[in-house]
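Every protein chain of the complex appears in place save one, which is left out.
This part shows chain A:
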Amino acid sequence: MDKLNQVLLKPAIQVGADLFAWMQQGGTQGLATALDAPQTLIQRIADADLRGMGGAGFPTARKWEAAAQAAGSEKYVVCNGNEDEPGTFKDRTLLSRTPHQVIEGALIAALAIRACHVIFYLNPHQQGSLREMRRAVAQWQDSPWLEKVAKAVGQPVDLQVVPSSGRYIGGEETAVVASLEGGFPFPRKKPPFPAESGVRGCPTLINNTETLAKVSHIIRHGADWYRALGVGAASGTKLYSLSGDVMAPGLYELPMGTSLHDLIYRYGGGMLEGKAFKAVFTGGPSNTLLTRKDLDVALDFDSVRERQSRLGTGAMIVISEGSSIIRKVAEYIGFFAKGSCGQCPSCKCGTFQLARLLERVDSGRHSPADLAALRHLCQILPGSGRCGLIDGAVTVVQSSLHTFPQEYGIAATAD
């Protein structure tokens, strides 16, 4: 258990919105270091191999670089705290229990790209996050730190807490921009990427809450320290939201690259009494299912991708033998169908039809033609939406068809 909760969830730093207590725990040291040499920040983040923790795993430094290079004196840093996908409960923990590490990370990001607006975009359904972040931001506004950052950036820097729409789709990067411009969170076509043209056309750096929370620690302790926290080639730590049929579901911060087996059996207390492991829905849950043969997989972005799945947000929803995969998939597709914004008929109508077919299969009222129709939908839908929602929904259906054909009553397909 020595590897548990070393950085973000370290018990000593769970100080809430108390800035003084945060400073006593070494808080603001990262920002102080950053203020000494703002021009080196992006390189340090690159050296640490920090990745986007919202699900994509995109190298954070490249995003920062793009926003730093983009023309314009008015730039935004947005902390994406919209977290709304089933099984993910990491950002709300950071925002409500250690808001200062998130704010400090966002200020360092603002320094790196010379942004004058820092926005915390938070899901209003998570009242605790909103409350604590508002309290915490107020303390930074009264502190001399904001003035120091403004001096380094060369213009006044404002901090704002903005409630999102609370809709699932509102977490998509371009939807964040649309929402902050006062509109409905409709995703937009990319390019242009928000780093080039985001809120009101200004370069906008949008990072997940967990990503930003790590920044101050990296700057304070160095890239080498951060890299060494991970297992093997993987770097740093990761928050894993473990849920489902395990003895001790919860949020675990572990070295990036910890095996799925260790997460479930060593830290999560193993499967519920009398239950046998069957599968794991990862991330959104819009990824390929992990099964018994994947228990040894290292839970980092690259290793999970080698198994044709994705680490996603680090959510691991564990299913035991005796639970219907189709039932779970139907539930998730129902969630996506509801969350689809409606802009692209293929997404709204496609998720609806997937959900209808899955409901029929799950309740045993289906015909062989329904199964053929389900597979056919999985062929015609991918790539048809503006954002990735429909692709994720199809991935999880396709994966269940491929991995658990017997539940659908169909013959297995070759790997």
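Basically, a contact is a pair of C-beta atoms (placed from the backbone, for glycine too) under 8 Å apart; a residue touches a chain by one contact, two chains touch by 3 or more; residues count from 1.
Here is the rule we use: contacts and distances are computed from a predicted model.
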| item | value |
| --- | --- |
| Chain left out of the displayed complex - its UniProt protein name, from "ABC-type branched-subunit amino acid transport system permease subunit", "Integral membrane protein", "Tripartite-type tricarboxylate transporter, receptor component TctC" or "2Fe-2S iron-sulfur cluster binding domain-containing protein" | "2Fe-2S iron-sulfur cluster binding domain-containing protein" |
| Residue in contact with the excluded chain [from A:A276, A:I380 or A:A412] | A:I380 |
| Residue among A:W64, A:F120 or A:F186 touching the omitted chain | A:F186 |
| Residue, one of A:A12, A:A71 or A:A369, that touches the chain absent here | A:A369 |
| Residues from chain A at the interface with the omitted partner, ascending | 183-184, 186, 340-346, 348-350, 352-353, 356, 369, 372-373, 375-377, 379-381, 383-384 |
